[in-house]
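Note that this complex is displayed minus one protein chain, with the remaining chains in position.
Right after this comes subunit A.
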Amino acid sequence: MNDFSYTQAASAKEATGRLKDQAQAAYIAGGTTLLDLMKANLQEHPQLVDINLLPFKGIEQTKDGLRIGALERMSVVGEHPLVVQAFPAISQSLLLAASPQLRNMASIGGNILQRTRCGYFRDAAFPCNKRVPGSGCPAQTGDNHNLAILGVSDSCIANSYPGDLSVALAAFDAVLTLENAKGKQRRVPLTEFYLLPGTTPQKETVLEPGELIVAVTIPTAAHTQRSTYLKVRERSSYAYALASAAVGLDVQAGTIRAARVALGGVGAQPWRSREAEQALVGQPATDATFRAAAAAALRGAQPREHNRYKVELAQNTLVRALQQVAAG
């Protein structure tokens, strides 16, 4: 790890103002992603600005929906009664993630900005287009067992966001509030926040240098209440998803009125599937409908040698999640 300077900021203005070099410096919240990357010499930052004192707090119902401050901890949000009752899928996506110790440290903003677990990216000895543009992507013909099959490119097949929360946020139309160094705020839907790898896998989000995530807002609806997050992994806890599904349904008299579907573990970004939603809406809530939706969601899959199983696994995961929600 390189030497770095460390300062604390108490306000957004102070935080952005303290940045000596917006492109080089980094904010630190819980540090559970950032410090790992710095210790492995995958990211070097001469300056860290601690944002934990910023007032990006609160979990509350607003007229736009549930608003969660970016500095709330994963454990606090996951266990919050409002979230548990009105947004079960969001609560589950948080509580099925990482470990209790990590969830106690990790912030919502940091979670959204966590980086891929691709083994080549995580070891500076390997070439990797995402880490060193143009160096190559050994995962294409190598160990791609855990990597993505949707939205991938010949440059990169990583699940750029490997985690859980953003999958649920993508499903439920969450909107991020961002604030830049000039104090200007903008609102970006989560589904537009992440970028597909294309030929520039090093560019992962639309966040500008120095820009902060202030909060995330999720509109409340019938389908958020009747929702679930299902995560399939190699061990029962403390592992990233091989495949996951965040789904919400509004079913009336056996017919699906509204549906929200996003997949995790299989997309280059949290994978909102409007194709699946289209296949669901207006249809009876039956296994046949769910299977058709799952097939629609995976239609564009581009698996590699060792992640072919994800095509089937993701569909089965989605079907199971839909069955669970439909069953109430």
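Throughout what follows, a residue touches a chain if its C-beta (ideal position, glycine included) is under 8 Å from a C-beta of that chain, and two chains touch if they have at least 3 such contacts; residues count from 1.
Everything below uses one rule, namely that contacts and distances are computed from a predicted model.
Asks: Assign the chain not included in the display its UniProt protein name, restricting the answer to "Xanthine dehydrogenase family protein molybdopterin-binding subunit", "Energy-coupling factor transporter transmembrane protein EcfT", "Maltose/maltodextrin transport system permease protein MalG" or "NADH-quinone oxidoreductase subunit J".
Replies: From the listed options "Xanthine dehydrogenase family protein molybdopterin-binding subunit", "Energy-coupling factor transporter transmembrane protein EcfT", "Maltose/maltodextrin transport system permease protein MalG" or "NADH-quinone oxidoreductase subunit J", the omitted chain resolves to "Xanthine dehydrogenase family protein molybdopterin-binding subunit".
Asks: Which listed residue (A:R18, A:K57 or A:R122) would be found touching the missing chain in the intact complex?
Replies: Only one of A:R18, A:K57 or A:R122 touches the chain omitted from view, namely A:R122.
Asks: Looking at A:G31, A:P138, A:G198 or A:P219, which makes contact with the chain not pictured?
Replies: Among A:G31, A:P138, A:G198 or A:P219, only A:P138 touches the chain that is not shown.
Asks: What residues on subunit A make contact with the chain left out of this view?
Replies: Subunit A touches the missing chain through residues 1-3, 41, 117, 119-120, 122-123, 125-126, 138, 141-143, 145-146, 232, 234-239, 242, 306, 309, 312-313, 316-317, 319-320.
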